[in-house]
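This structure is in structure tokens; I'll ask about it shortly.
All protein chains but one are shown in place.
When the chains are written out, they are named A and B in that same order, and each has its own residue count from 1.
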Amino acid sequence: MTENLNVYAVRTLTQKEYFAPGHRSCQGCAEALAVRLVAKALGRNVIIAAATGCMEIVSSPLPFTSWRVPWFHVAFENAAAVASGIESALKVLMRKGKIPPKKIVTLAMGGDGGTADIGLQALSGALERGHHMIYVCTDNEAYMNTGIQRSSSTPFGASTTTSPAGKVAMGQVTWKKNMPAIAAAHNIPYVATACPSYPMDLVQKVKKAAGMDGPAYLHILSVCPTGWRSAPELSIKLGRLAVETGVFPLYEVERGRYHLSIDFPKLKPMKEYIKLQGRFRHLTDSMIEEIEKRVHQEYDQLKEKAKKGV
Amino acid sequence: MTKPESEWTWKELTVGNVVLEPGNASQYRTGDWKSLKPVLNKELCIHCGLCYIFCPDMAYNLDAEGYFIADLFYCKGCGICAKECPTGAITMVVEEEEK
Partner (left out) sequence: MEVSIAAAEAVKQANVDVISAYPITPQTHVVEHLSELVANGELDAEFFCVESEHSALSVCVGSQATGARSFTCTSSQGLALMSEITYIASGLRLPIVMIISNRTLSAPLSIWNDHSDVMSIRDCGWIQLFTENGQEVYDHVFIAYRLGEDRDVLLPVIVNMDGFILSHVIEPIELIEQNKIDQFLPPYQPLYSLHPDHPVTMGAFALPSIFAEAKKAQEVVLRSSIPKILETWKAFGDMTGRYYHPVETYQAEDADTLLVTMGSCGETASVAVDKMREEGRSVGLVKIRLWRPFPFEAFKKATLRAKQLVVIDRAMSVGACGPVASEVKAALYGEAQKPDIYNFVAGISGRDVAPADFIKMVDKAEIEIEEGNKEGYEIYGVRE
């Protein structure tokens, strides 16, 4: 292989782990990896409000916790509201001199269900109110914790336990909800997509989000071998393929201005991504072509936005 | 050492069931879950750290010689490290049952 010093970049990251091993996620869980990297990027001066979901369950079985930073779980749909409360409390307590002034990041974390579906209201409210917080959505594209049921983030054609591929149905019939666009429509300072297969990019984006003077939204693709019916060792490769085929482009929206984090002269064929996942195994070639067409269309639209700087 | 939940009496619980010891989940041996374990060929290792950064279970630690070594106490045997290693220095082998 040619000299690729980029592989050494990860050595520049802190070795400290704020998310402790011993958590109960499945083997090969890229969502746990995403959460690990987010925690690494933010360090110890953070307070996390988490929604019910895989990451909450695997990390907090009483009386144990995987968290080495303050962490609070309340309910499924209100991570953004709880985070709003935390952020406001920190503000007023520091202002009144009840706690010493210090930069503490407020982070809300939810899965795709807890963000795009049941949590959308609280998220929209928090973004509109302009709290200084980061909202991270770890998107494994279904309600994985309760048994792989579909969410509005489930991609078109995926088979889930409530949108199964059967004799007359072909899996999810709706297109994945565009959460980053919804977040960006709130005119917040920073929106970005990330994937743990690109760890340096993810960490950099989280740090950037922490430095914003207003709400930031990060949408992180989290490969789930259990739910996607893929081999656990492929979680990083699949995340990379999602980006390389244009299914999950990496980009940022800073105050409405789009830039792609990485572009490819030619997107890889959709089939390479799809064939590694059991949840798509029922798709015919023509369906895959249809999906590919739409993915390319959306990718081109994204590139246009980025070119215009709009 | 935090004792398992089935041994706690109601009086021992904290107010609001707050967990006071950060990261005490690290007592739990997730390494029992694996059937494959990673084996490192040091001659091929270029010390890049990709195995360490891609491990969802934080099972890799840097040793004094500069190699990243898997902590089998936590390693679930997912195989990501072996798959991502740029030089193929890691192979997954079946873990023998302890006698």
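We adopt the following convention: contacts are C-beta pairs under 8 Å (C-beta built on N, C-alpha and C of every residue); 3 or more make two chains touch, one makes a residue touch a chain.
Because the structure is a prediction, the values reported are computed rather than measured.
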item	value
Of A:Glu77, A:Asp117, A:Asp139 or A:Glu233, the residue in touch with the unshown chain	A:Glu77
Omitted-chain contact residue, chosen from A:Arg68, A:His132 or A:Arg240	A:Arg68
Given B:Met1, B:Leu20 or B:Ala64, the one touching the chain that is not displayed	B:Leu20
Chain not shown, touching residues in subunit B	5-6, 8-11, 13-20, 22
Footprint left on subunit A by the chain that the document does not show	44-47, 49-50, 56-57, 60-65, 67-75, 77-78, 81-86, 88-93, 95-96, 98-99, 102, 104, 121-122, 124-125, 128-129
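One rule holds in what follows: only the chains that are shown with their structure count from here on.
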item	value
Geometric centre distance via CA averages, subunit B-subunit A, whole Å	23
Of subunit B, residues touching subunit A in the complex	2-3, 5, 8, 13, 17, 19, 21-30, 33-34, 46-50, 52-59, 62, 71, 74, 76-80, 82-84, 86-87, 92
Residue numbers on subunit A that touch subunit B, as the complex places them	1, 4, 7-8, 10-11, 13, 15, 17, 19-30, 32-33, 36-37, 59-69, 196, 199, 225, 231-237
